[in-house]
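The complex appears here minus one protein chain, its other protein chains still in place.
And then subunit A:
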Amino acid sequence: MRSFAFWSLVVALLTYMTLPTIVVLMTSVNPTEILAFPPQGVSFDWYAKAVSYPDFQLAFKNGLIVTACASTLALIVGSAFAWLIHHYEFRGRGLLEGVLWSPLIIPHFTLGFGFLLLGGAFRLQQGYVMIVLAHMVLVMPFVTRAVHVSLANIDPALARAAANLGASPWQVLTRITLPLVVPGMAGGWLIAAVLSLTEFTASLYVTGSRTQTLPVAMYNYIREYADPTVSAISALLIIATTLIMLVADRTIGLRRVLAIDTH
């Protein structure tokens, strides 16, 4: 009985967590032109329409550009901050850490709106620069966290052992510290990329019609049309993200670098 109760709970939890996604995925194969659940058949026509729709194509391209730039910038800046926080004890370190974490607490709405106002002041409205800057701030906590965890996991005796064996500080950095932090950096970059690619709330404010990213384009689409195209593009986005995460977990041990698994 205990095991029946346990498995019931597990199934209930899994259902609750995945049901919305499953509903969207199911509607994406509906052959008719309305977003109906349950679907009345199986068709992949909407997938064809989704990938050929010009707004989505442009938005996907925009998203890739923004994601690549924002994640990479966040990686560089976040790694530098992680290094600083890990290695040095200084006044205001706690404050700096708090600021780096703040995007987790502050609603994306607020950040997007704030960037929109700032953008107006600096004449950067709704261009790539604005979007990249906004996304960079949003994903920075994750990159900083991943790199910080990787640094903290390095036995401080390793650097001393390397020095003892004749490695100069520069050699210690390039031969010991960096190789040990790279998986964390890659993991952080990847999480940042996935978050940036799927970010909607802040993007709604800082993107324009020519620079909108995929989630914004999907939102604009569904405001005008209620057909399963958005379900299809959602499905594609989910599948792509899942594949990236799976590959990353296999190659760099994503769970380990994000400190989910300590082994």
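Basically, a residue touches a chain if its C-beta (ideal position, glycine included) is under 8 Å from a C-beta of that chain, and two chains touch if they have at least 3 such contacts; residues count from 1.
As a working rule, contacts and distances are computed from a predicted model.
S.K.: Out of "Butirosin biosynthesis protein H, N-terminal", "ABC transmembrane type-1 domain-containing protein", "Radical SAM core domain-containing protein" or "ABC transporter ATP-binding protein", what name does the UniProt record list for the absent chain?
M.R.: The missing chain's protein name, per its UniProt entry, is "ABC transporter ATP-binding protein".
S.K.: Return the single residue from A:Ala59, A:Leu116 or A:Ala162 that touches the missing chain.
M.R.: Residue touching the absent chain, from the options given: A:Ala162.
S.K.: Considering the entire assembly, which residues of subunit A contact the chain that has been omitted?
M.R.: Against the missing chain, subunit A presents residues 155, 157-158, 160-169, 171, 175-176, 179-180.
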